[in-house]
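Everything below concerns the one structure shown next.
For this view, one protein chain was removed and the others were kept in their places.
Up next, subunit A:
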Amino acid sequence: MSSPSKRREMDLMKLMMSDYRVEMVNDGMQEFYVYFHGPNESLYQGGVWRVRVELPDAYPYKSPSIGFVNKIYHPNVDEMSGSVCLDVINQTWSPMFDLVNVFEVFLPQLLLYPNPSDPLNGEAAALMMRDRPAYEQKVKEYCEKYAKPEDAGAPKEDISSDEELSEDEYDSSDEAVVGKPDP
């Protein structure tokens, strides 16, 4: 494993190399957004979520913080905050994992196999256990309503969509040349 100081950069690079659309905020490496597509063969297929990724100072020793920005109906995702209750991201995280694992494996698994026994969204869990068809209906409704690809920004192509942001970002950074950094 390479030196921890470079893990953020390597992880970011690997995500981009795996064709994930990554939205940087002023080129900071501590917080950015990744566009995540509902896995095929799942109720969430066709939905696109903007997922906020925060890398703490102690990353990769400490796990990244992952949150769905647009709503998702899922027993293990808090409907309001979008926080994910997933042991591999929270309790059993290892520095050997990286962001590609999160987006290629952990999140798709979570969406394919919700665990209603440890719910964060109790209503979704109860519904899933009691009335499967109604639950599936609701998941799809949410996808329709909150996770349309067109709402998540431009459809997934290549990362050139990042260009769109660059103008805003350049504007703000030009201003910042005059200003002082926050103390």
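By definition in this document, a contact is a pair of C-beta atoms (placed from the backbone, for glycine too) under 8 Å apart; a residue touches a chain by one contact, two chains touch by 3 or more; residues count from 1.
Everything below uses one rule, namely that contacts and distances are computed from a predicted model.
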{"item": "Protein that the absent chain corresponds to, by UniProt name, given \"Auxin-responsive protein\", \"Electron transfer flavoprotein-ubiquinone oxidoreductase\", \"E1 ubiquitin-activating enzyme\" or \"Mitochondrial import inner membrane translocase subunit\"", "value": "\"E1 ubiquitin-activating enzyme\""}
{"item": "Interface with the unshown chain - residue positions in subunit A", "value": "2-6, 8-10, 12-13, 16-17, 24, 26-30, 57-58, 61-62, 69-71, 73, 76, 78-83, 85, 87, 90-91, 93-95, 116-126, 128-130, 132, 138, 142, 159-160, 162-163, 166, 173-174, 176-177, 179, 181, 183"}
